[in-house]
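Written out below as structure tokens is the structure these notes cover.
Every protein chain except one is present and positioned as in the full complex.
We call the chains A and B, going by the order they appear; numbering starts again at 1 in every chain.
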Amino acid sequence: MLDIEIDGKAVQVPVGSTVMDAATLAGIYIPHFCYHKKLSIAASCRMCLVQVEKAPKPLPACATPVTNGMKVWTRSKAAVQAQKGVMEFLLINHPLDCPVCDQGGECQLQDLSVGYGGSCARYQEKKRVFVNKNFGPLIASEASRCINCTRCVRFTAEIGGEMELGQAFRGDHAEIMTFLGRAVDSELSGNVIDLCPVGALTSKPFRYSARTWELSRRSSISPHDSLGTNLIVQTKNDVVKRVLPLNNDNLNECWLADRDRFSYEALTSEQRLVSPMMRNGEGWHAESWQIALAHVSSALCAIVSEQGGQALGALASPHSTVEELYLLQKLTRGLGSENIDFRLRRHDFRGDAVRSGIPWLGMTVADVHGLNAILVIGSFLRKDAPLLAQKVRHSALRHGLEVCTVGPNAEDWRMPMATRALVAPSGMVDTLAAIAAALAEKTGKALSDTLAARVPTTVSDDARAIAKSLADGEKTAVWLGNLAEQHPRAAELHLWAQEIARLSGASFGFIGEAANSVGGYFAGAVPREKGLDARAMIESPRHAYLLLGAEPDLDFADGAAAVDAMNRARLVVAISAFDSPVLRQVADVLLPLAPFTETPGTFVNCIGDVQSFEASTHSRGEARPGWKILRVLGNLLELPGFEQDNIEAVRDEALTGNSSCYARLNNAIGDVPVAEPPAARANVFQRVADVPVYFTDPLVRRAASLQKTADAAPPVARMPSATMAALGVQPAASRVRVRGRTGESVELRVEADENLALGCIRIAAAHASTVALGPLHGELSAERL
Amino acid sequence: MLSQESLQQIDREIAKYPPGKKQSAIMSALRVAQQEKGWLPREIIEFVAGYLDVPPIAAWEVASFYGMYDLTYVGRHKITVCTNLPCALSGGVHAAEYLKKKLGIDFNETTPDGNFTLKEGECMGACGDAPVLLHNNHHMCSHMTTEKIDQMLADLEKQ
Partner (left out) sequence: MSEHRLILAGLDGDRTWRLQDYVARGGYEAFRKILAEKTPSDTIIAELKASNLRGRGGAGFPTGLKWSFMPRSFPGDKYLACNSDEGEPGTFKDRDILRHNPHTVIEGMLIAAYATGCTRGYNYIHGEIFEVYRRFEEALDEARAAGFLGQNILGSEFSFELFAHHGYGAYICGEETALLESMEGKKGQPRFKPPFPASYGLYGKPTTVNNTETFASVPFIMKMGGEAFMNLGKPGNGGTKIFSVSGHVCRPGNYEINLGTPFSDLLAMAGGMRGGRKLKAVIPGGSSAPVVPADIMMDCTMDFDSISRAGSMLGSGAVIVMDETTCMVWALERLSRFYHEESCGQCTPCREGTGWLYRVVHRIEHGAGRPEDLDLLLSVAENISGRTICALGDAAAGPVQSFVKHFADEFGYHIENKKCLVLPAVQDAGSQIYVSQSC
């Protein structure tokens, strides 16, 4: 520890601290612009100049290391003179457009100029003007306001993983730009808006819509990925205007993924369902809650009494709250059905019978920091879980974490990669077995008896390299991603991941597909014995379906089959925040659901944190919180246990016995028999289906600005150029007809993708144009058009 | 995008730096590219960036930072005149004025026939030889009296 005195205040700081760190510790604010705790030190804005004993000139607090016995004055005459000098320089070319600037009221330059700026300008020359840039649909640029702090540049390189912004030219011609005026494509791009200390980078969707002082603030939790990102939802006149990060050092730190930041636009989408709707022959009409619920109740009663409880299936989105999922399973079970599930994109449920507890990440997110090696199995990590990927990236860039992957995809994760075993879905189990075999050989530990016989005869170099990374690392982890969870042999992948983890001493777990992928288990929204899982409910169609927050065509493992099953059902009740043509096609009653900003609720994230939130606004139109809809329905059905007065009562009930939720987290799995993959056939390809980051759930699918980004481009058929050659398709803008097992075909544009295993075609799911192809993992045939 | 010869030159530059430090060759690579193309169109910058595994914007930062890269079209002969103080004391400004008059263009302009572009340069480190000017970045002309300027322009016209 070092002793330092700042403004007469003695503090002790660890070796390696800067004067800025010491000041923060002492509770002293030093004005600054370029400094940011999460970015590298630029020391260039010079706003944090302070006086240091024995130093002949003022020194930047952000970059000056503390030495023992150092004396620093941050408010002395010399320090303030230096700070005021810098402020004057910052202002000479800054436009005087605060009244029309979106940053007004939350502008660091504006705030600090009150303290350090002069009351009139000595600069009488012409002000510099820059042309505004187009950074895409999310970030607005007002280039002349820029003070060249380069936070945004450093962010794209250091946090986003690829330098997308740069400071071009030099001297006072220096300006922030992208190459050739391209959009900033990072899925974390919106953070530069928060980082920009002035109004040079503002939010395109938000700008001109409200002043910061007009906004009310509510803390909330992101409903999208499994990280449980903490949010501040800002509203004006009961409308969500903006979403900002709420700092949580254990989860999202001070960052937001663009999905978390901009999905709020869907809340005011024209497709919001704002009234209960009932089918009326071929048409639809709005109905009162009373009548709609009475109808649902009597229709359900009728089917259950005629066909038995098992005629009913309940399917819920994994983005639903714990409370909603809990009441839905209670209602379903109350009606005598065990058919309840929230794992809608899953195919292989064999693990359910042999798992020991609730699957989770297997480690804390904060512990990613100390990992030496990680194996990520079957994941589009960067787009599936942008901020979890950022944690991995940070460790890989700064601390040499060796990142290995197994899967059919090897797209750019914007981080250094150690080994990527590129293997078709059908080969993934064998590859994991090979890694386990290599590990056994390397560590001298024996493979477990049941698995020893299943080890392949040849072990690839990639498998050996991955085994080496895992064996050599002191702290290591194995993660199963969304593609692994959705895999036709998911349970076997799970089993082998467990074996690899055992042999290498790694932790292992699941990244989780959605905000409540762990919470759904806590809520009991999974079938018990004799109950049907999500796949079985579709493959063996039910007479009645209760659909909660999910769209049958887009949120299921096989959207075409789901639509088909529901089309054939006598009754489909969809509780949904949005209206859609497909819902109108399959459903009989649509009940308007309040999305996460309009209801209190709870999500349990991938590490088992139970995070509850309040409603940020009132519900829109006649939409109602899901827990209330389900509770009233329970009452109408005269089911016991639906007497909760408030959401806390539901939450307490749902999480009873979960007082230590963490104790129920357990990834252990028992043996699962081998399910041989179908033999490879000529001209038959394996589908690799990613769920693109802005197609994942009903909310983000309707977020207008996100839908204008590159990540929301309509699906194409990606294939290695060797496959393109074999199919005889020329690279430029050619199209193919792709057919799934069901025989329905779709026409798609072809794109070469060398980061894809041979024998595979990657076609995104969760988009209307590819629903007809059927299952996420399936066989495809393709022909040139 | 670039000729085989240019690529070989770039490869020679890359070899000067330790493994994994290809980016160090970016200045040379851009110079080689500019020598071949006359200036640096954006797609050439992107090509060079790709060749060296550098993000395009990083290459753009470099190309826009250093004064000798031409980001816009220049004539066949780019003439850069030093007008800094030491040169100006020995006729640097006069030489520039003479060139302007002779070519009928101002700084940063190109003659209509596309033969000459005139630029005002920064210190070339040859103040003792004033007036100094640079032809196409790589050839320095010293002690440029009006007679020598006439001669140089005449020679270049013929090229």
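Basically, a residue touches a chain if its C-beta (ideal position, glycine included) is under 8 Å from a C-beta of that chain, and two chains touch if they have at least 3 such contacts.
The structure presented is a predicted model; accordingly, all values stated were derived computationally and were not measured.
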Filtering A:39, A:52 or A:147 for touch with the omitted chain leaves A:147
Among the options A:56, A:99 or A:444, the absent chain makes contact with A:56
Out of A:13, A:30 or A:47, the sole contact with the unshown chain comes from A:47
Of B:1, B:68 or B:105, the residue that touches the missing chain is B:68
For chain A, residues touching the missing partner are 41-47, 49, 56-58, 60, 63, 65, 82, 85-86, 88-90, 92-93, 122-126, 128, 147-148, 167, 169-174
Where chain B meets the left-out chain, the residues are 16-18, 21-28, 30-31, 52, 54, 58, 61-62, 65-69, 83-91, 93-95, 121-131, 134, 137-140, 142-146
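In this section, only the chains that are shown with their structure count from here on.
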Chain centres from averaged Cα atoms put chain A and chain B apart, in whole Å, by 48
Residue set of chain B touching chain A in the complex reads 42, 46, 55-61, 64-65
Residue positions on chain A within touch of chain B in the complex are 162-170, 177-180
